[in-house]
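Input: a single structure, listed below in structure tokens.
Yeah, one chain of the complex is gone here, protein chain that is, but the others are all in their spots.
Chains here go by letter, A and B, matching the order in which they are written, and residues are numbered from 1 within each.
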Amino acid sequence: MNSEAASPSVPLPDNLRAPALTVGRVTPGSLDDQILAFPERMPPRKWYIAVACTATVMTMGLAMVGYTLFTGIGAWGNNSPVFWAFDIINFVFWVGIGHAGTLISAILFIFRKRWRNAIARFAEAMTIFAVMCAGLFPLIHVGRPWLAFWLAPYPNQRGLWTNFRSPLLWDVFAVSTYFSVSAMFWYLGLLPDLASLRDRTESRIRKPIYTLLSLGWRGSASHWQHFEKAYLLLAGLATGLVLSVHSVVSFDFATSVVPGWHMTIFPPYFVVGAIFAGFAMVVMVLIVVRESMDLKNLITDFHLEVMNKVILGMSCLMGYSYAVEAFTAWYSQNPILQHTFLNYISGTYGWAGWLTMGCNVLVPQLLWIRHCRRSYPWMILVALAVTVGMWFERFCIIVISLHQDYLPSAWHNYRPTLVDYGVLLGSFGIFFTLVLLFARVLPVIATTELKAILPGAQPSHGAGHGAVSGGHHD
Amino acid sequence: MDESLYPAPEPPSEPVPQPWRSLEERDQPVPAAMPVPEFAPGADEPPTGLSRRRFLELVGASTALASAAACSRATRGTIVPYTRRPPEVVPGVANFYASTFQEGPRAYSVLVKTREGRPIHITGNDEHPLLKGKTSPRAVADVLRLYDPDRLRGPKLDGRPVSWSEAQERLLRALVAAKAAGKPVLLLTGALESPSRRALVAELQTALPGLRHLAWEAAGGTGHQAARAAFGAPFTLVPRLDKAKVVLSLGADILNGEDPAALRAFAAQRRPDGPEGPMNRLWVVEGAMTLTGAKADHRLPLAPSRIAAVGFALARALRDQHGLALPAGVELPAGPEPAALGLPGPLWKALVADLAGAGREALVLCGDAMPEAAHQAAHLLNTQLRVATLQALPAEPLASSWDLDAAVQALAAGQYAAVLLWGVNPAYAHPRAAALAAAPVRAWIGLQEDETAAQCQILLPEHHWLEAWGDHEGGAGLLTLQQPTVGALYDTRQGEDVLLALLRGLGGTAPEDYHTYLQARWAREVHPAGSPVPFERYFQVALHDGVVPVPVRPSGLPPLVAAPVNAAANTAAAANAAANAAADAGRFELVLAPGAGVHDGRYGNNAWLQEWPDPVTKVTWGNPVSVSVADARRLGLQDGDLAALACDGARVTAPVVVQPGQAPGVLVLALGYGRAAGGVAKGIGVNAFPFRDADPGWAGLRRGVQLSRSGGKVELPITQGHHRMEGRDLVHSFSLAAYAQEARKHRPPENPASLYPDQTFPEHKWGMAIDLSGCVGCSACVLACQSENNIPVVGPEQVVHGREMHWMRIDRYYEGEPEQPRVVQQPMLCQHCDDAPCENVCPVAATNHSPDGLNQMIYNRCVGTRYCANNCPYKVRRFNFLEYTADKQQPESLVYNPEVTVRPRGVMEKCTFCVQRIEDGRVRAKVEHRPVRDGEIVPACAAACPAEAIVFGDLKDPASRVAKLAASNRGHKVLEDLGTRPAITYLANLRNPAIEEQA
Partner (left out) sequence: MTDPNAGTFAVLGLFDSPDALMAAIPGVRAKALGRLEAYTPYPVHGLDEALGLRRSPLGGMVLVMGVLGVVAALGFQAWLSAVDYPLVTGGKAPSSWQAFVPIMFEIMVLFATFTAGLGMLLLLNRLPYFGHPVLQSRAIRGITRDRFALAVEADGGLDPAAAASARSALEAAGALDIEVLPGPAAGPLFTAEGIQRTLAAILAACVGAGLLMYWAVKLMPVLPPMSHILEQPRLNPQAPSSFFRDGHGMQLPVPGTVARGFLPFPARTPEAAAGMVNPLPVTRAVLARGRSAYQVRCAVCHGALGDGVPTLTAAYGAKPANLLAPANLALSDGRIYGTIVLGKNAMPSYAADLAEDDRWAVVHYVRALQRAQHAKDEDLP
């Protein structure tokens, strides 16, 4: 990468220069003053209003959850044969959202995409919150939630164990692993920033907290050496994990016999979808954060554009997956499978199928246009479309496949209840409430990682690697 | 639990300890003089083996869910044992009592399964020569009515609870006064087929000369009058389908399970061993779509009012083309020709030839709801063919609607001093019964306070039949006995006891209770004179078997009286003309058949029967109007659209259900719904009785009905919303002609390649074979399963949601064009797949495979992820979406089978192959040190199936019936290519068309 740095004497034409990752003059000090100041200031009124709204939605959702726990799953629209509906749709949806963060922090780190540093922290936080929302659903969707802990293989006096052949159990392991690994990843990244907070704060309350949280980090060279190594290893492992988790989630469907679920393309298809939806969500949130917290100098148009490019790429892959599904249905010559696919686009819920494809494949094509990749209204439009589309994709996969499967005698339509909608909304409430809280109490941008790539951050004629463009003093 | 299920020989016990009175004695060495038990023969050896008593204890302990008994929780709470245990009752072990269930003129000899002295399940009486252990679905379900909390629990006088003496006293005074004043008293009852009951009423009539008795059946059709007219006296005609080769049904629904003997005999004729038959042929001419029509080899949809004309046209054709002479005195006027009746020519020719060819082995049957003329036509045809397939039994006269109208008018005119209603509900079921209120004294004997009770002053609550004594005429020259299987739950008496009390009060001599009366009469009349067996023993044996033969043997067909037949021929022609006119005027014919579940409304409060899917429409909880496909298309009606029915005066608004195969211009509305009383029945469906024609000749069919859509739409609580197979290979069905080549094509199921070694089943491999050729879809199995396995009722809203809980459902598919579809039935239950998809996906292994091939469901381990149900290709798993059972209190909960866990909310459940019966059978075999006998273990559905289409057994035993059937060249498995390896084999449905059927 940017080899031009090796010999500053030969200037490159601008179009070949890597785009600047920051706007205006940013020094490590100014960075701290800009980012680490947020936790020290009282939030503005609009923040309180926002939290009030999201918290209300969250409470309403939790009330609905409580009602469900009290009455039973009958409170929802689930029926026979549609035994799974909103519950699992939401689960898959949120797990998907939770993929962007680790992807950005892990895979892009391995590919040395330095633009990730500005957005990684926020994306990781969103990952954790999304997985929390996702984790809620497997717990409340079971018929006897007070026994949900039976899904864990723990030694008990009844000598019972779990069934390790059940994809649902794989889920338990995959999602919990994913959550704990993401959390650790996030925390390690936070550590130096917490140390900075510790050393700049005067407050008698915050100081001990930050001291405790930063574990006495002192930034010694040997520590950094191990730290970087660990970070690299974590990134590598998390890459495998992020690919595996949604694959495992897709096994819930792929390993079953339900027509429309029993598909070999599901694992990659699900992973792509997850990244797709996750990036869309990150874009939406980043836009808000960037505007409201005035981070334009750190999260530049370039960042947004790159992410939109990723979204565009994923959208094309989604289109490909849909095409493969269609092809499989036709090529299999299996009337039942063909019926299911036709159901996606022409059945009782055909509209959902078209909505999915429209939102996931057609609308994102706008991003071919550079203007759309850089203007808020368009990218917000796309991001919303993708979020809606990905939710309905899971609706198609789950509800449409189930409501007409093998025996026509058992076919039955599905209609969600108000409780279903309430719980769905509530999960969004939970998510955004957590995001808002995070934005005020922790550094929203990985200052340390950003410092490391600022101009002049690395020794100019040090060992060859890692030198950044424009490494001259001023 | 296992220990108690499979008792191991006990370890050697300590020698019998010596009793001692004092320490000295204890310490003393035992005196040699005294025989020492240790050395006594046998005493020094441990008791070995297992006595039956011990076994019974064990079965008791285990089958009453020993897991519960073994758990520390269960040890809390109190135990209330018998103070003196009756010899026949062992706690935890079921007893069986032969008894009789009566419904109108029909009596069903049944076997009542009781636990600790209370009935929990009903099956047919295996000692009955014709029923062979089969019975009607409603008999199975009626055990629920015993525990109905809505039952009247004590006598009432003018609405206030009183003592029996007071209530009877009041009634008696009225009767005595009437006797003195010489004023008549009206006694209105249901059909009295019970000889002792008849005798009792007769005695009462001698004691009270003014007593006018009417035996009236609310849903009774035209058959009775027709037979009375045609043969000069009331007769019950018993079809012998076992003898019939060709059966023609003129709107007769013979296969709906109401006549299990007929169904059994018919089904036996539908299961040929091979392509060469033999197999009977069923022709059906009908307006509505019935189970019989669904099973027909040829079905001719036709407006019922034209069916008589068809019958007479047939008679003419038989006479003209095959020289079958008409009976003396019968001459037929020229009537409409088959073409004019809209019957396809070739089919008609085939029908005529078929009947003529079958001759004495032919059988023509006419439906009770058909016009009287149609019955005359049927009688004529049977006489003309000299059929040997009908038996006539002298019957008791039934009141027609005209008789009842006359009586009601007399009541209104104040001619009667009092009216006593017993087990009838005219206020609901007779449109013109309002005048009942005119009688000064109105007494009512019945089970639940119904619409009629609301109009009476004296309410005398009656025993349920499971609490009462009685005898019945079981048909075909048999007497069956009815014995109580539980003491009276409430302060009730059986109706006969009331009559006896009145008899005594009116100066007659009568024993205290009906039990004594019954025995006395049997000693007099039934006990064969000079038999070596003393009567007491004779009666005990009769009770034990439940059925005894009587001298009266059924005769063949009595001679036909010409006049009514000739009259009917003219009526038929006129009716056909009228039908043409009505069709042009866009008027409909409304078929008023008794509801499949609720019959004439008497079972309206039985939730099992309310939620029992109508075998034809699959609708639960209500009676929508069936409309033919053509009419629905014409009027733009769809399932659930509300439509208004009107016919001079009568008017209802009901949802519509579009019924394939129903003749154009015909509507069907089930009787027995729209009750105004009863916690369950109230407000379910609409009351169709107001549409009943006053003319008894046309009872059950109302002409000139207008149908108009009244806007609005409701969601029908229907358990099967999709009726086509979508070209999937689910049910095999072919004609007898095609059997040979199908058999050649047939391949035994081969198992797809697998990553894993095959399972091995050390001892047994339970499996089932279902012969679709025998199955007519009567759905008796559904109710038997519900009763045996404590399956909850969820109510109409939940059924609309698609959350019905029946472990067993009858999938019914239509093939061909909707106007005239071909129908196949397929009982669908857990297939107990060897490679069950449901088992893999359960995260807690709550469903897994037993070593004897059962796909077992552990309720208490289930957390309710519902993944298994998603992954079940047959969708036979049921989930407790809400709490359906825990709120059940006694008496309702008394009907629960103690051997089966009642499932709470959040738990998955499904068919278990009646594992409790399997275990019971295994334990019995083990205790008797013998292998399980084939056919010893029978699940509830197989036991109930009147067609004997369901066979259960051990697939590992090649000699077992099920193994043989599973290897049949008609056998196939559903969704075999999924590699689930189901344990259930379906035998292909066979049809026997006379000519190559239209596709």
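The working rule: a contact is a pair of C-beta atoms (placed from the backbone, for glycine too) under 8 Å apart; a residue touches a chain by one contact, two chains touch by 3 or more.
Since the structure is predicted, the reported quantities are computational estimates derived from the model, not experimental observations.
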{"item": "Residue of A:59, A:177 or A:413 touching the missing chain in the full complex", "value": "A:177"}
{"item": "Option touching the unshown chain, where A:115, A:251 or A:266 are the choices", "value": "A:251"}
{"item": "Option from A:99, A:114 or A:144 whose C-beta touches the chain left out", "value": "A:144"}
{"item": "Interface with the unshown chain - residue positions in chain A", "value": "27-29, 32, 144, 147, 153, 155-165, 167, 169-170, 173-174, 177, 180-181, 184-185, 188, 192, 195-196, 198-200, 211, 215-230, 233-234, 237-238, 240-241, 244, 248, 251, 448-449, 451-452, 456-460, 462-463, 465-467, 473"}
{"item": "Residues of chain B (touch criterion as defined above) contacting the omitted chain", "value": "16, 19, 21, 34-35, 37, 40-43, 45, 47-49, 51-53, 56, 60, 64-65, 68, 71-74, 77-82, 84-89, 91-92, 95-98, 111, 114-118, 483-487, 489, 515, 537, 540-541, 543-544, 754-759, 790, 834-840, 842, 845, 847-849, 851, 859-860, 885-886, 888-891, 893-894, 896-898, 900-904, 907, 981"}
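As a convention for this text, only the chains that are shown with their structure count from here on.
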{"item": "Separation of chain A from chain B, taking each centre as the mean of its C-alpha atoms, in whole Å", "value": "59"}
{"item": "Chain B-facing residues of chain A, complex", "value": "71-74, 77-84, 141-145, 147-148, 150-151, 160-163, 165-169, 172, 252, 255-258, 335-336, 339, 402, 404-413"}
{"item": "Of all residues in chain B, those that touch chain A in their complex", "value": "720-728, 730, 798, 801-804, 809, 811-813, 826, 828, 837, 840-845, 848, 861-867, 869-871, 873-875, 877-883, 905-908, 974-975, 978, 980"}
